[in-house]
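Missing here: one protein chain of the complex. Every other protein chain is in place.
Labels run A, B, C, D, E, F and G following the written order; every chain starts at residue 1.
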């Protein structure tokens, strides 16, 4: 039974029953079957657009080009005016999508397939995306693309790791203007703490799997960020640039 | 050299040098020594109030009652109109504070000492604080107190764990009205994912150390939350109700 | 809105609306407010009895005697004919309960407070509870008490660890007669694999925190059980005798 | 000496000695050599069929096509009327089997080679197999195939993750009819808790290695499931769809 | 059915049946019930003495003084001429034992209660017990006491850690004369590798929980010992001086 | 300065100085330079043969065929009558060795290159090598080859895992005759405990990396074995069949 | 704003303002923009040379040959007389560099690309580089190359692992002459403790990822080194030969 129906819709439904436009049976059916359709292998939730302001995003890793193309196409058809985003996508997956959706674009640095149809600005302020080293850029770019597709102005600031703290400080004005800041860092993951201490806005920390040995594929950075001595830092999963931008967009929205 | 000085202040300083109100030596000294004083064992940063809208918060665990009282008193004196908060505080630490600051209050469930002098509302919307089980309440209450002291309206929703999903769904209207939601959960830490899927606002997940055995003092919940399939979830440290409320307040502020 | 209401109840509700015994408003209210009441600090779900055949169980660890007594009393009042169980309970918590519920009993080995009012047999077969060493007995006893309170015949077989395999084999007939077997073991956690290989029924493995050093408080046993080469083994949390018995009871029920 | 011989068989053996049909030496030999034969590299236990109602299952990973084919053939020959199952099998391994056993079939989604000769129904109720995301389907399908080969009716319900809780709730009737439910989920592994809370039957949770970063190849899901706040959940190894179905079949059998 | 019965005993039993001194029923009973008796909470295996040359040893940690005394007394009564050993025992537990068994002795450094009745020498050579630091001595002493009670000559060599390698080398003659060497070390656990390289006999390494921080309660030492570049090293559990001496005694025996 | 020189040799050296056959300078030189030569990239210790009864063994993994061949050849030349063993060797590495040493042999199951020149029997009793599953055989075979090359009689017993305990029990006589037993097992690693309980000789446990998911590449088996409830078990590194046989040979030697 | 500017430079700047050679605006600009230029994807900090006595080093792993060549070329151009070092470099990356910088050299054992233009000696004493096994040599060689490029005399001592302690002791004179010692070891990582105990100078320990099984890719060695009982040992990341040499060079410099 649909949970996402709000009280108004529920009233309407009861009213239809009360006024006998619907039988009880029909009402139960309607409650049950309304909100989604069945693709066979994946239930796409078209209601989520309404609820969260954005279409379903495709995590492409581990899917065949054909699967990515099929889901992408379906989402594009069902969400006429919305933007579509496929993350962790390869060139090959993009080619399969392109065959169906000629307006799709590929942003290789971010490993993202995009279909941008809605260019309205939903965010009020600027989202700053900061990264510690050049190896962190793919994750940072995933955040940039995501935030842009969700209707935000984005500024990026790359290669400003903590071992050269003056590089960061030289760009403090970028940080000062942001409504929310995404910070991507691998290795010791210290950058979010430093950035967090310089600003009075929320910082979304993204640990990256950059590093070797005791970096343990991002674990060191993740633990560092969770223990940040700056109170304005929250954390998403390792390499999850998309998630960080998603959260940042919601913060920036209202 | 002071980083927190903004461009305007810097201009002013240069102007004073240019107009010879200050020598170069004096200017260098001023740059160096202005922004904080030295307490001997802790440098309190009074500038931070301006920068982040809130006085220094005291993490009381591991400090003697005398230490807590001394820091609390100092902060209270230097930030005349601000609220002061000591987290993880014991009754004993509160008594030591109370001897100095008669208006200080203790909220035992949240283990917090508060001195509320600024009752203005800084947040626009409501911060909802949700917890999975009764054992998670101390962490949730720490979040509630913090958010209140930072000038927010707060609503709480307790004991709505995922194994009784209809309890949560029955209160969906609380979630629907919030600008940002804090979700505290131990054990498997699944609640933020479910809540995240129901709303279109940022969810701050707080893993708690509630549980036993393979809960590994909050590790299971922490990992669960970092891997949330809901994209609007970010995470803070285990039991860090304060941090969650801090981030939520910044989100709610503008 | 209540999820646990079945289709029939939903029909009935719509019918009442259709026949104008209820307004739409009243129907919405009823959907929302029916299934539970609010205790302030814990929402007790009285519907669960119907749904899962048993009242809410109280995990007493970390609760004050007063809290345990209050919840216990409330559950006893709302579930007149049902059994009530408090696990991980201390003698002190029991005394607090006893003051309210004179018929409550304490089983110290199992650390359980029980109120047995329903002595019907719900299970068809026998649940065997097996433990590897004498130190595993508290966990095993928690399983025994739980299974008994859920209306099962229970047989126990203690101190039959794998390093003395003939002890176990000498009691193979006990295993052969069981419908489901609970096996509690710490240290290397090997017993469920051996038991699993001897029988053709489901084995619920309970790792215990018994051991030292590289036992890592039950982790070694837990990993061992998850990797069991016997296919009929599933696993619950470390020291979770209650959970094992709960699952076993459901298996035995129908 | 054969442990699986029951008391009756043992009596018979002693009787044969008593009536001098067997010498003591022959009896000892019989006890020792009866229950299995030696293949050289793997001792196949043909007795297990009797004991557990199913032939040995082949775990194909890490075996050469020739090895899989040889074991498969042997098992097929020794268990004339039984079903044979090879899990984690590649197309290549299937081709090797097919050359020997023309009736063998391959189910690519489940990565399983099957030889179904016994189509009787052993299970009473329905086994429901639920998965959280499309990436979890291979594990879920392994469970489906296994349960089918063990003589059960199976229903599956895919892509009903917790971040879209209404998808799951819309299919609650499938859950309500099941005698036992298998839930496969990666990432935070929260689905079994939610499902567990909705039903009154045993839930077998299968963590999958789906996810990245802090998913740690299934560890996050595994820990989440072990700490489930729903009491009717037990857990098998990461990606172990076979084991879950095996346990579920035994539960469903009687 | 008794597994520890050898072929000869089995023949004898069959012969008794053949010659009708036993009925088949009686023979089955005898097979089943011979080897142990039931204490209620712990099945003591008196056969093990024959099989392994030593009575059951009591691990006292987590047992009450009364429990230790009861088991100790029972073992002493059933194994008239054997030595009895309780490890990890407190002074209090010893007092409880002493009340029953006046000849029991307590060795505080080793935390062991002993009853030595058999003073024969079973071992051929010398067992050397080496420890790295003074904090490792309790574990080393547990090994010394155990080895002595099992009838071995023992030599100990304490405080010869690897950071002062010449201390060890100065006592090389002790190592050279040993048939087997037990090496106890915490912290980095390097001593077994060095000792192993100096001798041509088996080295049993015992990691101890000595250390702090990244010692992780013996984990660092354990991993170090498992990765020893000396090939003659095998490892027992953290702090398991008893187990090391047990293995060493078996090596020394024949 | 040579540590391995015994007191006698040291006396001799001093005597030569005393009798002026050597100057002090020459004596110091001799002390320093005697025991090994320098190959450039690896110092081969020819003394070790005398000290430990066996030539240096080559761990081939990660070495080029040329490197393996060079070291193998050098060892063969310097240890005329000794056996040479290269473990973890590939077919390619063998071909490189064979070009130099025509009598070298390759044992593919064990992944070992051998040169057996000394066929004397050094061990008194039998070393039994037991493995739990067919996937454990390569590790077990490495142990077999090593033990044979060190002059022992070896018996193997494969595929006798704990889930079919009667398979193991049927071969108890093999265990009963062994002087020392090597047990290889992956997954839950329970076999050494069961074997250990059946015999009165030392058991060397070898965890293998066989398994998946929560097996964590042998960690589960390793922890299980370290926590064995059988006291006669010691453990070597994961997959270290060579080390187990080395220790077993030393035990068997005297 | 530039942090690396020293007080003198700051004075000079203020003086220029005071004497009106600069306006306040210009001074602020100069503070902001002086110390580095923007390459687009990486901010190279040319000031660091002055500050730390060495140009930026390139970590080549994960970079394309083109990227390595571009950064290498840029660094070479901006630091005319300095040495340039690319670590973890492949032959392919070297070829790309060579096309631009004909004087670049490749040292395959160390996997390093070097451009040595400054051959002055900056270090006073000798840096000794010690490694435990032949597999540790690549890490040790990275340390050697780095130390040489930073202007130090270097001596290496390879294959002196702790299981053959006399090999190390025979070369004690090398250790005795060093001002600082780098010790590379995998497996149990015991060598730094032994070396540390023999000398009175700082020892930099480098755990290597050499080993298998419970070596956990260098974790065992890392933990061992962190717990060294020798007080003169500090540790760098797994396989970080470069970092060890960098620290050693700074120690040796003054």
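Quick note on the criterion: a contact is a pair of C-beta atoms (placed from the backbone, for glycine too) under 8 Å apart; a residue touches a chain by one contact, two chains touch by 3 or more.
Fair warning: this is a prediction, and the values are worked out from it, not measured in the lab.
Undergrad: With touch defined as in the header, list the contact partners of the absent chain among those displayed.
TA: Missing chain, whole complex, touching shown chains: A, B, E, F, G.
Undergrad: For the chain left off this view, which of A:65, A:151, A:197 or A:243 is in contact with it?
TA: Touching the chain that is not displayed is residue A:197.
Undergrad: Considering the whole complex, not just the chains shown, which residues of chain F touch the missing one?
TA: 1, 3, 7, 10-11, 14-15, 17-18, 20, 23-25, 27-28, 31
Undergrad: Since one chain has been left out of the picture, which residues of chain B touch it in the full complex?
TA: Per the touch rule, chain B residues meeting the hidden chain are 1-4, 32-33, 35-36, 41-43, 45, 48, 61-63, 207, 209, 217-219, 222, 237-240.
Undergrad: State which residues belonging to chain A touch the missing partner chain.
TA: For chain A, the residues touching the absent chain are 132-133, 161-165, 169, 186-190, 193-194, 196-198, 211, 213-216, 219-221, 223-231.
Criterion: only the chains that are shown with their structure count from here on.
Undergrad: Taking contact as defined at the start, I'd like the list of chains shared as neighbours by chain C and chain E.
TA: D, F
Undergrad: When every step has to jump to a touching chain, what is the lowest number of steps that links chain A to chain F?
TA: The fewest touching-chain steps linking chain A to chain F number 2.
Undergrad: How many angstrom lie between the CA centroids of chain A and chain D, rounded to a whole number?
TA: About 38 Å, centre to centre.
Undergrad: Determine the centre-to-centre distance between chain B and chain D, using the mean Cα coordinates as centres, and give it in whole Å.
TA: Distance between chain centres, rounded to whole Å: 50 Å.
Undergrad: Scan chain A for residues touching two or more other chains and write them down.
TA: Residues 1, 3-4, 7, 169, 172, 222, 237-238 of chain A each touch two or more of the other chains.
Undergrad: In graph terms, with chains as vertices and touches as edges, which category applies: line, ring, star, complete, or other?
TA: Graph shape, chains as nodes and touching pairs as edges: none of the named types, so other.
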